[in-house]
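A protein chain is absent from this complex, but the other protein chains hold their places.
First chain written, first letter: the chains are A and B, and each begins at residue 1.
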Amino acid sequence: MENFIAQLISGLANGSVYALIVVGMTLLFLARGVVHFGFAYIVVTTAYLGWVVLKVTHNNLLISIPAFIIIGIILTLVTEPLFRPLAQKRAFLETLALGQGIAIILTDVCSQFINFGQNVAFPAELTAGGARLSFGIIYFTLADVYVFIGSVVVVLILLYFMYRRKQGKAIRAMAQDLDIARSLGIPFNKTGIIGFTIAGILAGVSAILIAMTLEVASPSLGNSFATKALVLMLFAGMGNLTGVMVCALGIGVVEALTQSFLPGRWNDAIIFGTVMIVILLRPNGVFGTKS
Amino acid sequence: MKKSIKVTKLISLVLLVSLLITVIMAGCSSKPATPPAPATTPPPSTAPAPQPATPAANPVAVKEWVLPTLAVQTGPIAFAGLPFHWASDYAAAEINAAGGIRGVPLKLTHFDSGFPDTTKSAAVASKAIPGALLINGPMIYPEVAAMSQLIIDAKIANINAADDPMFLDQMKPYGIAQLQSYPKGATIGGLKWLELNPNMKNVAIFYDATQPELVESVKVVTAAFAKKNVKVTPCETVGADQFDFAATVLKAIQGQCDGFYSFLLDFQSAGVAKELVNRGKKTGPNYLMVYASNGPALFTTGKGFVEDSYLWDDFNVAATNPEWKKFLEDYAKQFQGQVPTESAISGYDAVYAFKVAIETLGITGDPAKLAAERKMIVDFLYNSPELPGIEKTYKYKNVNGEKIAPYYLVQIKNNAFVNVATMPNVKP
Partner (left out) sequence: MLVSIQLYLEILGIYILLLWAMYLPFRGGQLYNGPFYCMAIGAYTAAYTTKILGYPHGVAIIIALILATLIGFLTSLAFSRTTGIVTATASMALIFIVVAIINNFDLIGASRGIWGIPKFHGLLPTIYIVVILMGIIVFRIENSRFGRALEAMRTDLDLANTLGVNMPHLSTFVMTLASAMGALAGVFYAFTVQSILAQNFSFSLLLTIMAMLFIGGRYTMWGVLVSAPVLWAIQLWFPASIAKFTNIFYGALLVIILVIRPEGIISREMLQRLTARIKSRSRRIKPFAASPQN
C-alpha cells in the first residue's frame, strides 16, 4: 500500500510536468487555432538557455529566474508570425509540419551549441528546495510540490483569464469563429500576440519548474514531451484546459503504475492502448472539445 | 492585417534565398574543418608488431590516405558523435605532424550518420564506402544495422562498428567491435564487485529494456550471480529518455534488494542513486555502475550520492601516463572541462589502428588493388596483433572481431576516480 501511494505521488509529479506543457499548447490552440508542436521544444530550449544564464551569473537566482521567463517569452513570440499565414487559412494540419520544423531547429540548437549537447544539470540553488518530506519509502521534494501546485495554479489562472477577462474572451471568440470575431472588430494580430505572450510566460515558468524537479535536461527531452503532449491534446479534447490537465496527470500516474507492476517494455503499449480505446469510446475526447 | 502577413512572407523569402546562397557557397568551397593543434609530444610508438613489409616493394600510390569517419553530428544525441569526430581528427593531426603514414598525409572525411534516421545512415554509408580502405564508426547499433549489408557487399572492414557481439557475428569478418563485449564486462565487473561485497544477497539491476545487448547482459549476469547464490531483481526503465526513476527504484526496494547495479547512463545512474538515498537506502560500495555511467553528471547532480560507489570500464579512467594527461587537457579545452568519453577514445585508437595496418601490410592505396588491399586490412584487423591504445597502460587485440583488453574497476573517492582493480578479459 505504501508502495502504491509512493508510485501515485511520483506519477502525479511527472504528470504535472506534462500538464504544464500541454496546457501551454492548448492555450496556443485556443489563441490561434494552431497545434504548436514546437512548444515542448521551446520549453526545453528555455531551460537550456536558462542554464547558460545560471552559469554565467554564478547561480544568481535573482537574475536567472526572470531570465527564464524573458527567454520563454522571446522564443515563443519569435514563432508567432510564422504561424500567422497558416492561422489565416485555418490550416490546422499544416501547423504540425511547421511546428516540426521549429522542433528540429531547436533540438539542434541545444545539441550543437549548448554544452556540446551533453545533459545539463541545474545547480542546487535552484533545485534544493530544502525540505524533503518522507514517510518511509514515500517521499517528495519541495520541488515536486511546487510543480504540482504550480500546474494547478497555472490552469486556474488561465481559466480565469479566458472566461472572465476581455482579452481572454476575445481569444475564445476567435477560436470559435474567426470571421465573425473579426467582423466584430476583434483584432486578429493583437489577440494572437497576447495569446503567444502568455504562452511564453508559461513556457518560462514550465522551464523553471522542470529544472527544479528533473534537475537535468537533455536535447532529447523535447522529443519525448512533444509526442506525449500531442497525443494528450488530441485525446483529452482539443481546447479543453481542465480536461487536458486531468488527462496529463492521469497519464503520469498510469506510467508510474505500469512501470512498477509490469515489465518496463510494455509501458508504451499500455499507455497508447489506453489512449486508443478511450478515444474510440469517447470520440470528442475524454472531456469533450470546448472553445 | 494583410500587410503584416505580406511582410512576414517577404522576410521569409529573403531568408530562404540567403540560406540557399549560403549553402551553395559552402558546398562549392568545401573547405575541410580545421583540425585541432597537433600534440607536441611524439606520437605513440607502435608496440611490438610484426615486421613491416619492405617499403620499396609496395610504393604508396596515393597523395593522401582517406579514412571516412561516420558518427552522429546532428540531432538529439549529437553529443555522442562530436567527440568521436574531434578525437579522430586529433589523432590524424598527431600522425601528420610526425610525417604521416608511410610518408603520406592522412585525411579524414566526416559524415553524419544521422541518428535516429537510420535510412540516412545507410545512404551516407553508400557515399562513404566507394574507394575507401576502412570505415571508422558509427558505433550505434541501429545505424550499423542499416549499413551492414553495404559493408558486407563492399567487403570492407568497419572498425568501431558497434559492440553487440551477436550482431557483429552476423557481419563477420567485416565488423570490428567498438568496445569490449558488454555481457562479458558486466559479468566480470559484477563478479569482482561481489567479491568486494560478500554480504550482498539480492541485487537489483537497473537497465533500459529497449536495448538488446543490455537485455542479453542481464541474462548473463543473472546466471553468473546465481552460481554465487546471489539473486537478481531486474528493474527495467522505459528508455534512454526516462528522467524520473521513482517507479524503477521503488521496484528495487519492493524486492528487498541490498545491492544495486546500474546499466544506465551517467545522469540516470546519478538519479537512481539519489532516489535510493532519499528513500532510505544506502549507496556506496554496494552500488556498481557500468562504463556508460561514466560522465559529468556523476560529479554534479550525483555529487555525494555516489561516493564510494564502483564503476567498471573498458578503459583506465584513472590512468596517469603523459599521453593520456595531454589528451585529457586538450579534450577539456575543446569541450569546456569535460572528461573524454569512450567514443572519443575509440575514435582515436581506430585511427592509429589504420596507421599500423597500412605500415605493417605495406598498403599502397592503389585503386586497382582496392579489393585485395581491403581484404588484407579485414584479415589484419579481425585477428589483430597487439594494437596500442592511447592510455598506454593497456594494449588491445581483436580476436575474431572481438576486442580483448583488460577491464578496470574504479571507485569514486572524494569526487574523483581511484583505481581498484584490473581484470583480464577472460571467460568468467
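Going forward, a residue touches a chain if its C-beta (ideal position, glycine included) is under 8 Å from a C-beta of that chain, and two chains touch if they have at least 3 such contacts.
In this text, all values refer to a predicted model and were calculated from it rather than measured experimentally.
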Residue of B:A122, B:I135, B:V232 or B:L387 in touch with the missing chain, whole complex considered: B:A122
Touching residues (missing chain, whole complex) on subunit B: 8-9, 12-13, 15-16, 19, 23, 26-27, 29-33, 73-75, 109-112, 114, 116-120, 122-124, 126-127, 129-130, 142, 145-146, 148-150, 164, 166-167, 170, 210-212, 215
Interface with the undisplayed chain - residues on subunit A: 81-82, 85-86, 88-89, 91, 93-94, 96-98, 100-105, 107-109, 112, 227, 231, 234-235, 238, 265-269, 271-273, 275-276, 279-280, 283, 285, 289
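One rule holds in what follows: only the chains that are shown with their structure count from here on.
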List of subunit B residues in touch with subunit A within their complex: 1, 4-5, 8-9, 74-79, 82-83, 209-210, 236-238, 240-241, 243-244, 246-248, 250-251, 253-254, 266-267, 271, 278-280, 295-297, 300-301, 335-336, 338
Partner subunit B, residues of subunit A touching it in the complex: 3, 6-7, 10-11, 13-14, 81-82, 84-85, 88, 107-108, 111-112, 115-119, 121, 132, 134, 136-137, 139, 141, 187-189, 213-216, 218-224, 255-257, 259-260, 263-265, 267-268
